[in-house]
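All protein chains but one are shown in place.
Each chain carries a letter (A, B and C) given by its place in the written order, and its residues are counted from 1.
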């Protein structure tokens, strides 16, 4: 059976990445692509790398007939997304890639995003989209909230450890390096090639990055008590990839064993040999996560490093993985392509 | 039916690219991977981006049992390849990615490569592997010689024009820009990140690049008289991609019409709208070729620009396309993945 | 004697480059920096790499007291510049970096830039700023028009050859590769790191780039008859550098000798050994031009390649070189810094 798919916000990077991935999916057919400001344009003109595909032209959302759409990906900006999702047919399956439905507590949402939530009914219904940890809920969900790309990376590096109680919950420091496509197609001076290439810097230093809302929510729920991590993202001159270097206190071998057990059957998560170090080079364009554990020279400390592609596993690949579950497809369909190297 | 595949020289970039592509092919199964200096190593240690795959360890060529191998890709260095292919079972289907079997004239081979050919029998048997122009011969071939990556790009931009007689054969200038993976995994100072990134330069200036041997052979055969082009390659700080900017004398619209007709049914060749300009950004990681034609302000002159990914369409993707034909598979199987952007 | 210097348009790349260069000049003192939209800001906030310098804050042009300014650099956008220069004190020495005063013929200006010129008096007075060829005029000029960065590169590669009559004037093809800072600090999708890095493309194909106006004017004047070159620029994923690959018909050795003689005494122009090939890597951040000549395998044809840094020799370095002449300083003062490599 072929599922009819709509993608809202198809003129951004996560939208284009969804089209790329779905082009290799045997049972999905894209029937609608929206892009408000570029409505009427051909996708080939917005993204010439997709010109070989037969795709509908970009349209406005209100032009889409959702009656036979099997699932809708929503790749709209934060805040816009909740206003749009609120108005979609109540029975339509939706995978939302924005931040709008990630936080269960409306107060937490307002604290991190600065505005009251405009679609509280939908927010209550939403399932958090970190597939490996919410698989059963996602299978039966109508609305799935894709995670933040940094938030996904950090959770792959920490959830099993928090669940297993093998690290000190008050001493977690996550130093994260991310590539520029995570910032989307926004026109900002610091995202220009001339200003980004050949240099790097931290940003949102001191615990102000919004993905901390997800960490706080998820880690505290896992631990059964408040958990606050230190988190500093850095912008690196590359297009795809997130590397989270996580400093924890605990026994490195116990940590390694915990990961090995937790991820033994996961098709997309690769735990490297003890002491090996992942690189974003090795996951580019793929849905894989590489995780490495090393003991520090200081006893009782370990370093956990996780790498993934922010646009794939961190966003659109995760979304497709969730859509597969929601539609009764094999979870891995369309997602097993090897990374692109070099 | 599943074809058993061997890849010789699997520790280089074209070898790894073959593995990546074949991982998405439903009817191919890799049974042997050779790498003389890295024999005994796991592929996951040589190319960690392939660690999720079940692959044979690297071995020496003499350890391979070819008896049930359906097709062998040979991604060895020039000169080594002819010595190896000469010793392979005479009935084994082989796609060679080196330069060793591209030139039909042994003198031309010696002129461009500096040594006498060591496998003249095989050379006589070899079919030139530019699929779109040698499709029927390839279907029945035992040994196919993959083209040079620059040679492929230039031929896509010129063959239909030479065949149709719409350009001046004595006034062809090809200014080509190629990414660094075309140089392979060789350890040279000018290929270091510190020396290549942030700058660019021409090389092999003046008509000394070996791919001119292929241009001379193919264009002269097409024209029925000697054709010599001017050809200057440039090394660009990027990893994948070739852009050929070809300056010709002829009517731009006639040129455009010639391409449109010649490539109308080609699954991998996209002729852009008249006046549009291709970019290597839009073909990365894919088997597609983008071609654009523009009229110059000087009457009677046109610029033809062709873009492809040197490791895919310029090398390993072309090889798989040819293997599909040789094995009776659909030509496009395993090759329709969309480019990776950004 | 210390010259008081004003820089209009100091919040762009050429403005910042002027500040960088002048910081190493013993006899210049920056007394005013304008930036209309960023007026009131500290330069350290606009360009943190300049934070160690004592600099005036950015202001509006109308806030500047020009009475004791010895020379004013005008690094404003095209069209704005002519409106501003028209209103400056008539005795103020000005080096303009925009395109506004480069073309002597008002019709040519309108043809290439699309609007009638608004400062014809000043245009008549302006001296074309290619120092090596207009040195004496520049010494006595009040208003000097900086050249286009591509235009400068192409002229270094061709002027001596046209003057000496050693090439065919009807068969000049210039394939130029330029880095992204030439596009300025403009917020456009194709200048984002995510869209530019890792790929390249031609633009303004077919003879539509505005710098052709300068080539036409200068080459025709030199030759004493109309000369039209073919010119195709390409955008390369790097921040600084222009490489012009010029295909000419003529004797390569005669061409080499012509360059050797013409540039023998030039402090900034390096003619490489015959057959050597320049690279933009070797001029980055400096005021030097590297030029190489190679004979093609086709008799009677040669390739001339010129490399320079678009922000330095192609723009702000050239401007400072001209300012030195206008102020009676040594031409090379503040400009002899070595390139930055790697």
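In the analysis below, a residue touches a chain if its C-beta (ideal position, glycine included) is under 8 Å from a C-beta of that chain, and two chains touch if they have at least 3 such contacts.
Given the structure is predicted, the values throughout are model-derived calculations rather than measurements.
S.K.: From the list B:78, B:135, B:185 or B:297, which touches the chain that is not on show?
M.R.: B:185
S.K.: Among C:53, C:254 or C:298, choose the residue that contacts the chain missing from this document, as touch is defined above.
M.R.: Counting the whole complex, the residue in contact with the absent chain is C:53.
S.K.: With the missing chain put back, one of A:220, A:260 or A:279 would touch it. Which one?
M.R.: A:279
S.K.: Which one touches the absent chain: A:49, A:210 or A:240?
M.R.: Touching the chain that is not displayed is residue A:240.
S.K.: Residue by residue, what part of chain C touches the chain that was omitted?
M.R.: For chain C, the residues touching the absent chain are 13, 16, 19-20, 23-24, 47-53, 181, 197-198, 239-240, 270, 278-279, 281-286, 288, 290, 336-342.
S.K.: Touching the absent chain: which residues on chain B qualify?
M.R.: 13, 180-181, 185, 187-189, 191-198, 237-239
S.K.: What chain A residues would touch the chain not displayed?
M.R.: These residues of chain A touch the chain that is not shown: 173, 175, 177, 194-195, 197-203, 205-208, 212, 228, 230, 232, 234, 236-241, 243, 245, 247, 275, 277-282, 284, 292, 294-298, 301, 303, 305, 307, 342.
Operating definition for what follows: only the chains that are shown with their structure count from here on.
S.K.: How would the chain A/chain B interface be labelled, same or different, where same requires over half of its residue numbers to be shared?
M.R.: Chain A vs chain B: same; shared/all numbers exceeds half.
S.K.: Using mean CA coordinates as chain centres, what's the chain A-chain C distance in Å?
M.R.: About 45 Å separates the centre of chain A from that of chain C.
S.K.: Where the centres are mean C-alpha positions, what is the separation of chain B from chain C, in Å?
M.R.: 39
S.K.: Where the centres are mean C-alpha positions, what is the separation of chain A from chain B, in Å?
M.R.: One centre to the other, that is 36 Å.
S.K.: Hey, what residues on chain C touch two or more of the other chains?
M.R.: Answer for chain C, listing residues that touch two or more other chains: 194-195, 197-198, 237-239.
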